[in-house]
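Only a single protein chain was left out; the remaining protein chains are all shown in position.
Every chain is named by a letter (A, B and C) in the order it is written, and numbering of its residues begins at 1.
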Amino acid sequence: MTFDSNNFKGLSLSQDPQWQPPQEGGRRSWRNKMSKIVNDFTINIATANGTGSQSANLILLQTLFDMGIPVSGKNLFPSNISGLPTWYIVRLSDKGYQAPGDRTHIQILVNPATWEDDLASLEPGTVVIWNTDSKMEMNREDVVSYPVPMTKIARGLNPKLARMIANVVYVGVLAELLGMDQEVLEESIAKQFGGKAKAIELNAEAARLGRSYCAEELTKQDDYFVEARDIEEGGFFIEGNEAIALGSIFGGIQMLGWYPITPSSSVCEGIISWLPKLRTHEGKATYAIIQAEDELAAAGMIIGAGWAGARGLTATSGPGISLMQEFIGLAYFAEVPCVFWDINRVGPSTGLPTRTQQGDLAMLYESSHGDTKHIVFMPGTVEECFEFGWKVFDASEKFQTPVFGFSDLDLGMNKWACRGFEYPDEPMDRGKLVLTQEQMDSIENYGRYRDVDGDGIPYRTLPGSGLDPILYRGTGHDEDGTYSEKPEVYYKLMQRLGRKIDGARDYLPAPIIKEDEKQEIGVIFYGSMENSIKEIEDIVEEMTGKFISTCRVRALPLHSEVEAFIEKHETVIVAEINRDAQLYGIMRKEYPVHLLNKLLSVAYSDGMPPRGRLYAERIVQALEEAKI
Amino acid sequence: MTFDSNNFKGLSLSQDPQWQPPQEGGRRSWRNKMSKIVNDFTINIATANGTGSQSANLILLQTLFDMGIPVSGKNLFPSNISGLPTWYIVRLSDKGYQAPGDRTHIQILVNPATWEDDLASLEPGTVVIWNTDSKMEMNREDVVSYPVPMTKIARGLNPKLARMIANVVYVGVLAELLGMDQEVLEESIAKQFGGKAKAIELNAEAARLGRSYCAEELTKQDDYFVEARDIEEGGFFIEGNEAIALGSIFGGIQMLGWYPITPSSSVCEGIISWLPKLRTHEGKATYAIIQAEDELAAAGMIIGAGWAGARGLTATSGPGISLMQEFIGLAYFAEVPCVFWDINRVGPSTGLPTRTQQGDLAMLYESSHGDTKHIVFMPGTVEECFEFGWKVFDASEKFQTPVFGFSDLDLGMNKWACRGFEYPDEPMDRGKLVLTQEQMDSIENYGRYRDVDGDGIPYRTLPGSGLDPILYRGTGHDEDGTYSEKPEVYYKLMQRLGRKIDGARDYLPAPIIKEDEKQEIGVIFYGSMENSIKEIEDIVEEMTGKFISTCRVRALPLHSEVEAFIEKHETVIVAEINRDAQLYGIMRKEYPVHLLNKLLSVAYSDGMPPRGRLYAERIVQALEEAKI
Amino acid sequence: MRERRAKVVKLNVINEPKDSYTGGKSSLCPGCGHDQISNVIVSAAWDNGILPHKIAKMSGIGCSSKTPAYYLGQSHGFNTVHGRMPSVTTGANVVNKDLTYLGVSGDGDSASIGIGQLIHAIRRNVDMVYIVENNGVYGLTKGQYSATADVGSKKKKGPINETQPIDLCAMAINLGCSFVARSFSGSKKQLTALLKAAMSHKGFALIDVISPCVTFNNNDESLRSYGYVKDNQAELHSVGFIPHFSPLEQVEVPAGSYRDVALHDGSTMRLETISEDHDISDAVQALSALHKADADKKHVTGILYFDGEKPSLDVDLDLHDTPLVEMGEDLLRPSAEKLEEVIASMRG
Partner (left out) sequence: MRERRAKVVKLNVINEPKDSYTGGKSSLCPGCGHDQISNVIVSAAWDNGILPHKIAKMSGIGCSSKTPAYYLGQSHGFNTVHGRMPSVTTGANVVNKDLTYLGVSGDGDSASIGIGQLIHAIRRNVDMVYIVENNGVYGLTKGQYSATADVGSKKKKGPINETQPIDLCAMAINLGCSFVARSFSGSKKQLTALLKAAMSHKGFALIDVISPCVTFNNNDESLRSYGYVKDNQAELHSVGFIPHFSPLEQVEVPAGSYRDVALHDGSTMRLETISEDHDISDAVQALSALHKADADKKHVTGILYFDGEKPSLDVDLDLHDTPLVEMGEDLLRPSAEKLEEVIASMRG
């Protein structure tokens, strides 16, 4: 008899089925080594959700960040509200690596539910800081064990909130153990709790107690240390989704129609929370927000808004995109501007709602039945989330077509270090709008769907303007918008639509290319893989002695520079986070055959953010196989 | 100011924008030529829908067919109920060509609305039989004009029904003019009207009046004649959709959940009308039919039926497929058998609901968000519609996955000559069902999603059986069906699903290959293009002197013989009825690069059934360009 | 020279001739109830003196949903997808609240695929008129049963049609819809009055109009076969022959009384106009009247429920008076300083 129960045990970073433990000979004996390891290790914190560990972890992250240490945090949370296992992975890396590393160096053990599996999966020599009040055993001899009575310490402070405060205790222990600055730690606590004095005091005290427990009762037996670095001015943490929200607002969003779904909800909730502060005029709203009854309605609403002449946006994830397919086809065919953000989670179907993937890309590009093709923006950083947040609107109105933003849970729901946002450097592009009779008169032979300028993009009038009204429709129509089933009319229309979208190629964000001189190996990637690419580069170099050039694709249809990049390199690998090699597939379809000869694919997806070593090894393997 | 009105004027076969009238020198002077043209011409009948012309046209078709003449009929009807222009194209061809030809040889003009355009588009020398009661002018001198007072003749017979009977009058005129057998004609009328004696008499009389009017008042001035041929025994006319309906019933359909949409409704209506006759047991139904509230519900219903252990089917068209995307992903991921027929009409969006296209193929193959891949059956003849009608169920239960049938309006809603249907030659394959405790005990380490046999296909139990119950789900699950977010569990599951569908390749219908010895040029095509391929072959040969081999793909994922076919030929063209070269795209993605070098694409779509010359010319052009 | 007398053209309050409100030629079947409704729309819009281009015509998919091409040729419109017109209208409405939104739908469009969107547009009280051209069948797909009440009272029912019909008016009243009325396509006077009131109403106004399909809605089981026709020469007819009918005669029923209307297929339908005593602010009374009418196999017409106080969606949203679509970059894009403030707040 089988049904689901809470078996979330033992999610560890080394569970890639391909992964092999290092060979016996290669294993360094940790007890003999005394060299300091500074700012280059991974902390894995195993808790349960709903316990408040999230804020403790954010305090830890903020403290490290404010010490100037390059750091990243990944929240691996379950698809429920309270009580299920959650892991938080903090990676410190002077090299700036942001992917979860290959292994855990420091394990915080708080959650009895995953205790045994977490423990079992650790490599020898790992540091384990564990809650002695959890009634679980510490049965490994080959790790560095730091027992801490976290709950007891917390209970001493505030018995009612002990479950919650215990989390801050381990932050204090870590601070002492690794040598974190107490002042910075307390500032981080203050940031985390805004102005709430009582909460700040309570948490600061818990951290101090953790710290002094460590100082007094534990002896440092490990090599891990942190060291402050020069601080980049003005940096802060932000989630990709909030950056998109802000970008949308600076892009002049007028209508938000949405339906909640993880991991996209925070795009909309970000917009909802920022709009009143940023876009109120004479005490009134300059925007409309509607929580729709479902994704079909959300899509319909933004199409209605686009038809009426406004900038409408929705954000959703895979299941929502599937449900919006019919409407997307309408917007494509009737040429209505509207913006869809897909924050990808793991599919197919409901899949793993709280895990990350790049599995919807192919679907977005060819959304809806019949012959279609769509513009897709693919940010890879929080800065780009903001930038593309406003640019998508311009593209959508310029090309009079639905435009997708494509991000994922990893980029969208984790906090990333951000340098800041650049204010839009161009005025809003509302596209070929005919707003006055004068403008109308200047157009020769106006028709809603007539290609007057030869770029495939027609002019349009708006409802209420009194200028050339038409009945928009999803059925066949001629250049004036009149219903038509004529073969040549349909053929011409479809060819124009094809040209229109194709013409967007080089208007869209160009790829970010970093070229190695030798131009031997190129790696093409996109989106959140940005956060792993540096490590991938380094590991490939370490393994093969070869340097790689990288090309981060930022939009579909593919910019011509992507093709040029492939042209220049001997071998090019397309690395992505899905099973079916979706971007690689698009390239296979579109590129001249001589380029395909040098194109290889590394596609992998298991719900985890992309690990550097895993991709590096697969890239090396692909290179080797290709040589045969 | 523009809005749609009834401008359906002038749909003619020569309106392909690429089409050029023959050069001056090449134009034969029709008046001088006296050679008989037998069984090799095209009749175009321009009427309005709702006038009853459909039955007149079917009588004409049946008469020619029963005389043993290879004939085909295409109904080009509008997306409304009554009063809009409709064309019926009858092609006679001893060579067996079934595509609409390059031009009209005989035009029946009845509809004033399209009169002028229809007339204007005719080539000099065309025969025009026109209704003098239509109050329209016959202003061309260079055609062979046969004026007939059709309405007046009809009114004489029955004034109330004159609008309707007038249609049978032109059938009578044609019969006389071309030399059709009166006896066969009257038999056809009798067939058309079942047992209804009065209707038979009325229509037979109308045909006789038309016939005698022609004999008495007109002088034959044209070269067109029909001649009886040896009759193939047992042939009959049937629409592809009805053949699918019958196939489904002989495939043991248990549940039909549907929502009306042109051109798929007649699949369901066929099932609905045949089931009571074929599948009643002890006076009760052995099937359940539900007209759903929409396509989402229809999909849900057949998934429910499949989950419970029954054979469920729905039929729809593009917009419905778009709406079913989320559910299709669920069936893929939870591995629930169910069958979806897509009778393709012209997209995107509502598109041209009464025109034909192969525009949904790419969407079917990768339906739903995330990484997915599906089995698609693609019949090309009415016989195959029947055969695949039952085979899809076997495939779906065998592979425990949604299976698509893919047809189109042309194949589905036109009447095609059929030799008969073969009774299923295999018992129903219900797949790996565990129905008893004994069976269960014989499986080592049973788990709903465990790959016991290494073919990626697990075993399953049914609700109500008391055997190993599980909670099916669209979320991540392990081999026992238990909820899991573990990376390695998800990875393994997705790899297995990949292998499972991939493994279906050579189980599915192999392509139909006709090889030319030289193996120079190959043409790959699918579905309803079958009806044009012979003519395409002949025209290409005529134009280039080269013979071509053909390969009709009948399923996705692609059978290994398709690859072998490409391997063998120097150049291979993929010909299809869409804009974006969808099958070609799939091949580009999946085939080794060395094969892609010889793969060319000819994709074209304007809503019309594929015309032989148009494709042949584009094939020749592609070949020439490739040589540069 | 003689003075030429200009032809006298009747103008409405804003000096527009009726012609400014007409549309293209209908391609529906002769006699279809929907065409009568189109005529009423033209009259009501003209009577109400709305600027034609300040009306937005919205529809879904179906014979009914095609009609926006046949009226108000000077208005923009959107013939959307099947069953989803409410959401498109909602989105348009909130960004341009100054237009009069006139939605037309069918019973298939509204009661089956579209019922969720209809319900939620009612719940939000979107400021629009929503006409259901209710014929009990799917006209455009050739006569399948829909989920609403039959127009004919004696309709023989196949197995599918055992299913209880949905009364959209009762549903709407129960949801607190701010304006609910029922009428008949042949009751031009009543319908015009209702439509004028609905267009003036701020909020969601549902008008369920019984609008017979002359081609597919009839008493015979075989009605779903395209070839079936309804006169006594039935068996003489051909596949695909659609007889021509004249539109139904005008029927105006005084408040409180009823009339039996003969339909094309020979059946009759009983129309009762709701009495003047009916308290349109009492939802339970309205529901009770509908349930009673249902039991008595008749249709009660007129305004059934009205709530003039319920704020419409645009009001709920606290929108600025200027429609959003008329705002420029100055209002839509916050300043660079604002961005600095945002970033500063993030830096904490």
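In this text, a contact is a pair of C-beta atoms (placed from the backbone, for glycine too) under 8 Å apart; a residue touches a chain by one contact, two chains touch by 3 or more.
This is a predicted model, so every value here is computed, not measured.
Participant: In the intact complex, which of the presented chains make contact with the chain not displayed?
Facilitator: In the entire complex, chains touched by the missing one are A, B, C.
Participant: Sort through C:Ala92, C:Ile113, C:Leu248 or C:Met346 and give me the one touching the missing partner chain.
Facilitator: For the chain that is not drawn, the touching residue is C:Ile113.
Participant: One chain is left out of this view; which of B:Gly101, B:Pro263 or B:Gly300 touches it in the full complex?
Facilitator: Answer from the full complex: B:Gly300 touches the omitted chain.
Participant: Write down which of A:Asp102, A:Glu186 or A:Glu293 is the residue touching the left-out chain.
Facilitator: A:Glu293
Participant: Per the definition of touch given earlier, which of B:Gly83, B:Pro260, B:Gly474 or B:Pro511 contacts the omitted chain?
Facilitator: Once the missing chain is taken into account, the touching residue is B:Gly474.
Participant: Across the whole complex, list the residues on chain C that are touched by the chain not included here.
Facilitator: 112-113, 115-116, 119-120, 123-125, 147, 159, 162-164, 166-167, 170-171, 174-176, 283-284, 287-288, 291, 310-311, 316-318
Participant: Provide the residue numbers of chain B that touch the chain removed from this figure.
Facilitator: 191, 234-238, 246, 249-255, 257, 274, 278-279, 281-282, 284-290, 292-294, 296-312, 326-327, 330, 334, 418, 420-421, 423-424, 427-428, 461-466, 469-475, 483
Participant: What residue numbers in chain A mark contact with the hidden partner chain?
Facilitator: Residues of chain A in touch with the missing chain: 1, 3-6, 49-56, 58, 79-84, 158, 160-161, 163-164, 167, 192, 196, 198-199, 202-203, 259-262, 265, 269, 289, 291, 293-295, 319, 349-350.
In this text, only the chains that are shown with their structure count from here on.
Participant: Taking each chain's centre as its mean C-alpha position, how far apart are chain B and chain C in Å?
Facilitator: One centre to the other, that is 36 Å.
Participant: Give the residues of chain B touching no fewer than two other chains, as numbers and ranges.
Facilitator: In chain B, residues 1, 3-5, 79, 319, 349-350 touch at least two other chains, as defined above.
Participant: Check each residue of chain C and list the ones that touch at least two other chains.
Facilitator: Residues 69, 73-74, 77, 81 of chain C each touch two or more of the other chains.
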